[in-house]
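All protein chains of the complex are present and in place, except for one that has been dropped.
Chain IDs A and B follow the sequence of writing; residue 1 opens each chain.
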Amino acid sequence: MTTTPLSAPTTTDSTLRAEVEHFYAWQMQLLDSRACEEWAATFTPDGVFDANGLPAPAKGREAITAGARAAGERLTAEGLVHRHWLGMLTVGEQPDRTIRARSYALVIETERDGASRLHRSTVCEDVLVRAEDGSLLVSRRKVTRDDIG
Amino acid sequence: MTTTPLSAPTTTDSTLRAEVEHFYAWQMQLLDSRACEEWAATFTPDGVFDANGLPAPAKGREAITAGARAAGERLTAEGLVHRHWLGMLTVGEQPDRTIRARSYALVIETERDGASRLHRSTVCEDVLVRAEDGSLLVSRRKVTRDDIG
Partner (left out) sequence: MTTTPLSAPTTTDSTLRAEVEHFYAWQMQLLDSRACEEWAATFTPDGVFDANGLPAPAKGREAITAGARAAGERLTAEGLVHRHWLGMLTVGEQPDRTIRARSYALVIETERDGASRLHRSTVCEDVLVRAEDGSLLVSRRKVTRDDIG
């Protein structure tokens, strides 16, 4: 079955939408540039990164940093570059003030001196919260790969 | 010839742009999740879905629902997941109050337990109108596949 339950239509608040899109762009540029600690700092201190492609969720910034660093080292060893694209975002603030976001995410893979290809197609579901300074942080991320049924 | 006539530059109204992007994200999440009737309800009751890959346009919500359902059943039978990505949107309101939108649309295809690939590259041209409650609906959609000359 590929039917995914969807939440009700969310706000079209253009300011929130732009803010989340910017946050995602910045966050993925950090990951793809191997700024692993800065990447982990876009999660809450107790943030959870869960994915159906992982043996277990990464919990907390230290684990999230370590996961990104290990992934980056594998790419370097294999001579590959990854770019994470998020798109088709629906987002809205909930009554409990958290922000729920659902988007599609692609991983684009390029071989040094070789070809580019679509590596993964996934769905990314986030619970976002605000830091004391008002900036966004990921409290919980769930990434579901399309190839894992 | 690949020259496509383009309309004049459109508005950069950030609110309208966010509204249309949200509408597209929501609409495609419905389609990809097999919510076929909810997908068809994002068209006007007499809405037209035309595509140069179809033998004839689908007219009205019943036909649009049936088309989505048949496509979904083929994917299930073949063990495939599709994700529709729209991007590179230009959009503007016309003097007649309709909204014209032109975007690129990709279909990303993933095999269960297999690879992801770029299935189609298309151009999507929409005439959007507002329902009585102010929400957007597609009055006419024309999808042009890049592989069909």
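Note that in this section contacts are C-beta pairs under 8 Å (C-beta built on N, C-alpha and C of every residue); 3 or more make two chains touch, one makes a residue touch a chain.
Everything numeric here is computed off the predicted structure, so don't read it as measured data.
Of the options B:Asn52, B:Thr76, B:Thr90 or B:Ser139, the residue whose C-beta touches the omitted chain is B:Thr90. The chain not shown here touches chain B at positions 1-6, 9-14, 17-18, 87-90, 102-104, 106, 117-121, 146-149.
Although one chain is hidden here, its contacts on chain A can still be listed: residues 14-15, 17-19, 21-26, 28-30, 32-35, 75-76, 81, 83-87, 108, 110-118.
In this section, only the chains that are shown with their structure count from here on.
When the CA atoms of chain A are superposed on chain B, the rotation angle comes to 120 degrees, reported as a multiple of 5. Separating the centre of chain A from that of chain B, both taken as means of CA atoms, is a distance of 25 Å.
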